[in-house]
Each structure stands twice: as C-alpha cells, then as structure tokens.
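Just one protein chain is left out here, and the rest sit where they should.
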Amino acid sequence: MGRIIQDVRYALRQLRKAPGFTLTAILTLALGIGANAAIFTLVHAVLLRNLPVVDPKALVRVGDTDDCCDIEGTPDHNDYSLFSYDLYLHLKANAPEFEQLAAVQAGLGNGSLTTRISKPGALSKALSGEYVSGNFFQTLGLQPLIGRLIQPSDDVHGAPMVAVMSYRTWQREYAQDPSVVGSTFALNTHSVTIIGVTPSGFYGDRMTDVPPDFYLPINLEPVMGQSSILHQQNLNWVYVIGRIKPGTQLGPLQARMSGNLRQFLSTLDLYKKADQQKNLTESHLVLSPGGAGIENMQQSYASGLKLLMAISALVLLIACANIANLVLVRGMARRAETSVRMALGAQRRRVIQQMLTESVVLSCLGGIAGLVVAYMGTRTLLALAFPNSPNLPITPDPSPVVMGFAFGLSLLTGLVFGVAPAWVTSHSEPAEALGGSNRSTRDHSSLLQRSLVVLQAALSLVLLVGAGLLSKSLNKLEHQHFGLQTKNRVIIHISPENAGYKVGQLQALYDQIEQRFHALPGVERVALSLYTPMESGSWGEAVAIQGRPEAGPNVSVGSMFVRVGPEFFDIVGQHVLRGRGITAQDTAASPPIAVVNQAFVKKFFTNGEDPLRKHFGTFGVKSSNDFEIVGVVNDAKYDNTRRPSRAMHFRPLLQPTPTFDPGDGRSLYAGAIMLQTKGQIEGLESQARKILASIDPNLPVVNFTTFDDQIAGQFGQERLIARLTLIFGVLALALASIGLYGVTAYTVAHRTSEIGIRMALGAARGSVVGMVLREAMLQAGLGLAIGIPVALLCARFVKSRLYGVESHDLSILTFAIFTLAVSACVAGWIPARRAASTDPMNALRTE
Amino acid sequence: MTESMIHIEQMTKVFYTDEIETHALSGIHLTINRGEYVAMSGPSGCGKSTLLSIIGLLDTPTGGQYTLNGREVANLNFADRSRIRNQEIGFIFQSFNLIGDLTVAENVELPLTYRAGMPSAERKRRVQESLERVNMAHRMRHYPAQLSGGQQQRVAVARALAGSPSILLADEPTGNLDSKNGEAVMKLLQELHDEGATICMVTHDPRFAAHAERQIHLFDGKVVAEGELSGLLAEVEG
Partner (left out) sequence: MIELKNLERSYKTGATETWVLRRINLMIREGEFVTVMGPSGAGKSSLLNILAMLDDQWKGEFYFDGDAVHGLNRKQRAQLARMRIGMVFQSYHLLDELTVAENIDLPLSYKDIPKAQRQSLVADTLDRFNIVGKKDLYPSQLSGGQQQLVGIARAVIHKPALLLADEPTGNLHSAQAKEIMEMFRKLNEEGTTIVQVTHSEVNAEYGSRTIELRDGWLSKDTAGMAAHGVSA
C-alpha cells in the first residue's frame, strides 16, 4: 500500500517535471474524451430516453413515420401513421390485444390555445394544448401530481368541460398555486375546469420544444374551434399509441390491424374511385416501439446525431493515437533510466508497475479534465443544438452512465498505451541500454509511431474535408436565392380562431388590425396572411384546371396555397410579373381570383398557354371554374430550403371557395401579421401586444420574430452539424499536428548523434532542416495519400446533407490538403530547427 | 581467509548481428576472492566491459560457468538475477548514471526500495551512513544536476555501498573525471578496500590500475599474463 502511494507521489512529480508532456497528454485526453462524452450525452438524451411512465417497454405505437399534422389523401408508400379520429375508434374497437389504445393530436404548436385564468385583471396568454383521448393517461399509467387526470368519462360529448395542466406550466405560469386545480380557465374563450396537474417529470407523449401546457379531452375539439375536424373521415390528424397485453405477438397483430385499416378505408369516397384500388390494397400500418413516445424529433435528429457520433469517435481515435505516441516517446526516452533501475536490482514487475502507475495517474487527470470538458461541452452543445428552446425537456447534465463511460475510456487508453513501452523496456537486457555493448539496436517503436502519425493525418484530413463540405453547404443554404426580401420585416403570429371570432366578424377585425399597425410610426406596410414563408408548415391542395379531364392517381397536381393581404407581395419581395396582384377590392363579395407563381405556370401550362384569365379549382373537376388567374408572381421559397420552389397559388384573405370545401373555413383565419418597417423600431413587440390587446383582450401575440430569424431557424440542425464538424476538424488537426511534432521532436532527439555526424561531415544547417522536415512531410504526405481517397469515400455519406456542393468539391479538398500541409510544416519545422542547432561536438560525445 | 567470491570457468560471449559473429569473450577463467581489489585492464575492445556486465548480471554469457558468492548464477531466471543484483552487487558507472529526477538521498535509497521488507527507518539510516561515508551527506536534498562530476561519482559510490553488497563493480569510474577528481575517487575506493570491501574495477589507465592488489589483463577476449601482454603487443606491432 505504502509502495503504491510512493509510486503515485513519484508519478506526480515526474509529471510535474515534464509539464509539456503532461499538459499535452491531459489536454488531448480531455478534448478527446470530453467531446465524446458531450456528444454521447446528447445522443442519450435525445435518442435513447424512454418516456417517464410505467413500463415504457410495453408501449406500442401504431405507425412508424413522422407524418404530420393533418393530411388528406393517401400517405407516402401507403404507410399509415396518421389517422382520422373515426379510424382510430375503428382500430381500437377491433384490437383487443391492446390493454389501452389512445389517440393524441399530431400537430402541436405554440399558441394553439388562448388561455386566461378567471381572475380579475388576468391577461390572456397564447399557450399550447393537446387533444388526447380519454384513456390517454391510463394508457401511460400516470398518476396526477395533484387533482386528477382525464378519464374516459370526461371524453364524452356533452360532459363537463375539463382540462389537465402540465407540471411545467403550473410551475412557470402559476407559481405552483394549488388553487389552480378546481378553478375555471377561459380556454379559447370557453370556460374549462382544471382538474389536475401532471407529474413533474412528464413532458408529454413526445420530445418537442413546445410541450403541451394543457391536455384536453379530444371530444372538446368541436367546441374549442370554429370549424371542427373531429369526425372528418378524410382528414388524418391523430397519432395512436397503446399498451400491449403481455405475450402479444406483434407480427400477426400488425397484419390484422392493417386489414382493419383497409376495411375502414374502403368505405371512404377517396378509395371508392376505381384508380385508387391499388393504393387501397397496399395500405398498411406498422407497429413500432412506443417506449419513447412519438419519435418525430428522434427521427429528424437521428442521422445527424449518428454523423456527429462517428465524427467524435474519429476524434477520439486521433486522441488515442496521440496518447499512444506521447507515452511511447516518453517510455523510450526513459529507457536509460529504467536500465539503471534494473541494474540496481529492480524486478521487472516493479518497473512495469511504476510506469503503469504513471500512466494511470495521467489518465485519471485526463479523465477528470475530460469530465469538465464534457460538462461544459454538453451545455454549449445543447445551446448550439436547440437555440431558443427553453422548454425542450432535455437536461444538459451528463448522466452517470456517460460519465462512467468517459472516465473508463480514458483509464483504458492510459493503461493500454502505458503497458506497451513498459513491457518493451523491461524486457531488454539492461546492458544494452546502458551502452555496455556498443551495438546499436534498431528502433522498432519508431515505425509504430510513424504509422500512428500517418493515421492521424489521414483521419484529420477526412474530418477537415467533412467540415469544409458541411460548412460550405450551410453557407450556400443560408445565402441561397430565396426570392424574398427579409430586411426590416417583422412577423407577428396571432390566432383569431382561438379568440372566438366567427367568419363574419373577420373582415372588420382584419381592417382594424391593418389600420392600427399602419398608424404606428415607422411601419411602411402591413399585411395579414394565413402563414408566412419559411415558418415550417404549409397548406397544399390538388389543382384542377378548367377544361381538362380529371388527372390520374399518379399525376402530380399539387400546389401550395396561401391566403394573403393586399400588401403581402411587396412585403415579402415577390414581384408581380404579369397581370395584377391581390388588392383591397378582392373581398368576400367580389369574383374569386387567384395569383400564381412561375412554378405553377410551368407545371400546369406546359405548352406556352397564357395562364391569365384561366380558371381552376381545388376540389376536383366540378370545382374547376372556381378561381380566375389574374396575375403571376416570381418564385420564392416557402417551405423547403433545399428543393426548388414549388407550384403555388395565392388567394385573397376572405374569399370563400365557391365549391363547398370542409377545410375552407379554417383557412380564413389569418395566422400572421407581417410588417415592413423603416429601420428597426424600438419596443415594436410591446407596442404590437398593446395594439392587439386593445383590439381584443383574447388576441395575444403567439410569437414575435423577425423574418431573418425565422429563416435562420430553418438551419438549426445544419448549423449544429457544420459547426461541430468544424470544431472537431480543427481539434483533429491540432491533435495530429501535436502528434507529428512529438514524433519528429523525439526522432530528432534520438538522432542527435547521427545529425552530429552529418554536420561533422559537412552538412549545412539548411540541409539538416531540410532532412528533418522532409521526413515529417513524408508522414503528412502518406497521411494525405491515404486520407484523400478515404475522405472522398466518406464524403458520400454526407452527400444527402449537402446543398449546392458536390461531395468531391475540389476547392475544399485543396483547402483541406493545404491546411494539413501547412500544419505539418509548422509541426516539423520547430524540431527541424532544433536539430539544426545541434552542436556536432556534443552529439559525438554521446558515444 | 581466501573464500572465493567470484569464480568463472570457460566463459564465452558471442554477439550476433545479422551474419556477423563477434567473439567478445573466448574462454575466460577468473577467480576473485573475498576482500580482494582487482583491476581489469586491456586495450579497448578486449572484452573487459562485457566481462564486467556479465559479472554484474547485466548480461548473460553464451557459455561457461559463473559462481557468485557460492551460487551458480549463469542460468538463473530474470527475477532471481534482479534480486541477486540488488543484494550482492554495487555498481559504479563511468557516466555515474544517477537519475536526474531524484534527489541525492533518493538516488542512494533506490536499490534499498527494491529490497522487499526493509523498513523505511532502516533505509533512511543506511542512506545517511553511506552518504556520510563519501562525505556527501550535506547535499542530500540536491539534484544530480546541481553537483560536479566528482561529487556525482561520490554519490554513485554511496548508492553502490547502501545495499551492503558483496562486491563493488566499477566500470572506468574515473573515465569522465579530471585527474584531481579521479584521484579522489580512487582514494575513496582504496579506503573502502582497506575497510574490507571486495572490488573489481575496469580501467585502461595503468596509473589507476596500479591502485589494485591484483591486475588482470584481457586481450582479444582472453585473460593473459602481464608478460604475455607486452609480447602480444609487440607481435601486433611487428
């Protein structure tokens, strides 16, 4: 025991006496291990966490895609993950294998609920609510924190109106006031009793940055909104998740449920058409694990996180190679000392033990530093990964499992690479290293070291190329031509539907909003719209052009659709190319018109027909006389940043669709006010709140943002991955340079006498520098030779993430090679200079 | 009292490098008795350093027998050789070979720490004693780099003494010292011999060899008589 303490003390002193080595090793370990622990924490938190409910493994989701939020028509590949409420009831009634089968609203959104506590002077707030079936909480097996949770008896038409509040909301908005339970809230102006609060760890049925503030029985849906979708059988809008009975075979169940699905679908008008029979027979559903709830976020982040894991693993590999090199160099440099110890009678076990102690002490220090890096790194990483998402249910604290993993890894690294030189040294005859016999033994370890450096150079080239590609792609994405004007544009999201407005009241409301905002000093233009470009989410419809036969099932007739106010095109920067735009005269009473974009013209008027004055509809051939095209505007990107603009038509805010369309009512409620201002206006947000509150206290600001920020928000994941890859690339480069420096410096020290001979024979300083540098560059060059094809190969894995950049982009490859070459030059030049200052006399004396 | 400390018979040592065979020792017979002071000399390359390495169990002979303090040691395993080296032998090297990261006292203590079961107090006492013996006790807390060459060699002698070895082996102990410091070290060895130590020293300097009781001459890997050596040298010259 005392001996171990003595060894540890000695090891600490040794490390203190070689601060360069110690610092480099600890830093290398800290960065390598810390980066991995941080990434792994993120992966653990996002991908591997189950819902905090009873026995999450028994939960099964009916469906497997991240389709959202309310979709008409057939899903991709006829794979159903989203269902209509009636379809859910049908599936539930025919699946006795489920103890419970619950439905939850698919589309959540900030501001889906306008709430006001029934107290004098209380202001209304835009919060989020989720409709759930009455057995939702029973399915998950949750117990309330206080009060009670929703029961099936609450989810019945005509039952007293109740809602459950989430713990976070109770804490954040109502300071955990117990009197909230039992009190009455105005939810979308309807009186609803809060019956309970969810347990504190529960964040809903899925991971999202807008977890529900309220859970409402799904049968309240027709009451809460102005146009109900509850029993629209052609609209799919709920996810289904259930708790399976023990011992159930999922395979046969999935087949049977798919059969039930087809049975229900065959009764729908859509599938009664002759050309839909193929789609009907192919329609199916997939049962997937439901322990983590609805895994939309997991699905959207999985490939990105896996890429980051692969990259951080590469960094760890480089770090390990570095540690191996450092420890090897040190072990070899201390051969003479070890030999003296053995000459004095040290047992081999003792020598190895002492060297190992040093490795372990070093690893522990590195591991501790790694934990610090991991702890800080995770916070930074979360901030980088999910900016502006304070409500995301992910904590930045690395779990003990991750911490243990990281620490164990650093210990293992130290042990593995500490053993090698200890073993080599202790197995040589002491006389050899003491110079007792004048015969030089070939240095086998140097080949290993050089290979490690070559490996490092190759790997860091791969990372540099990856970082370059992703950064360039992000840059292209952000600076692409959107066809939009974003400077001095502000977007205010609202929800008149939640405020209880009837369709007939909307014209007056919109007029008032436009007038009041126009009156604000500095505001140049004001327009309402159903939604705004690049806010994730859009409306689409099937288009039928007048005078053409009905399109077959495989002909694409989709067009995006948005309702906009008169000044909208000027605000977002779309120009009217032909005809006219939308004006204030286009009211509910005037003839229905539409403006289309260039992509629409290209898609539907292929042979140079003039689109102006043509008519089309969105509800089949019978509706094709509905709207007259009065103008064409240039293309702009509305939903997808990577694909070219899609066909799109614009309609006035309040013109109803002449042919009856059950979804039409909802589209009349404007979701956003867009402002164009003269420069930045101080306190615009609070002024907007005041204006809206004065128009109607039930009209809160759901969200306030600039157009620029809204677009930037589309690149969150790309930015995260590009930045992290860049950080890791630079890290890898630094580690590889340190490695090259270390090996070159060691080689130079080892070759002191050789260099001395060369200088004694007349080698000039320049030629010594050249010789050493040449060797360093040879290793870097070999690394490049291996790294270039590997990098090109690996670049194919990120190909799907690239925008506007080829995976074999030459400028990036050149830049990466150049960067690596320059770093190698610097790393080699320093020891080369030292070699050139060798005093030949001293060098020769070391014989 | 002529108990034999070292007895070597028919010892050979061959080095192999690729195809080349080098016979460093070709049939050495040698006996060193307890309390003797023996100097081994001979031209460079005669095999004296190799012989000393083998006597010190730093190297293994290719053939022959070697008895150290009554014990056959030529074929011992690695661990046993380490133990015997630790207990029986004190080394003094030409280039001192002190460990730079350890203080003077720790350097001297080093062989004792490799000896199982010696209490710390006993180690400290021995370190103190041997450093006093070489007059270096006042530099106990210094590091080797802070000492002159002569002082470093005295510390090395103290380190060799600390373990109370049966025999002191010195390989060119004055090789890296100027003549004044060299003389001082030789005087120290003389005194140790007078106090009863068995010493075997390798040197090519005849003045230092003359300090010993007995001189052994090596030539081309063999022990030769004094007269014979000059004959051989003359022959080479002829």
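The letters A and B name the chains in turn, as written, and every chain counts its residues from 1.
We adopt the following convention: a contact is a pair of C-beta atoms (placed from the backbone, for glycine too) under 8 Å apart; a residue touches a chain by one contact, two chains touch by 3 or more.
If you're wondering where the values come from, they're calculated on a predicted model, not measured in any experiment.
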Contacting the left-out chain in the complete assembly, out of B:G27, B:G64 or B:G175: B:G175
Of B:K124, B:K187 or B:R207, which residue touches the hidden chain? B:R207
Full-complex touch with the removed chain, picking from A:Q6, A:Q138, A:N634 or A:S753, is A:S753
Residues on chain A that touch the omitted chain in the whole complex? 438, 440, 442, 753-754, 757-764, 767, 840-841, 844-845, 847
Which residues does chain B use to touch the chain missing from this display? 17-20, 22, 43-45, 148, 172, 174-179, 182, 204-205, 207, 219-220, 232-233, 236-237
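In this section, only the chains that are shown with their structure count from here on.
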Chain A to chain B, mean C-alpha position gap in Å, rounds to 71
Touching chain A in the complex: which residues of chain B? 15, 17, 24, 49-50, 52-53, 56, 58-60, 78-79, 82-87, 89, 91, 93, 97, 99-101, 110-111, 113-115, 120, 159, 163
Chain A residues within the chain B interface of the complex: 2, 6, 13-14, 17, 336-337, 340-350, 429-431, 434, 436-437, 439
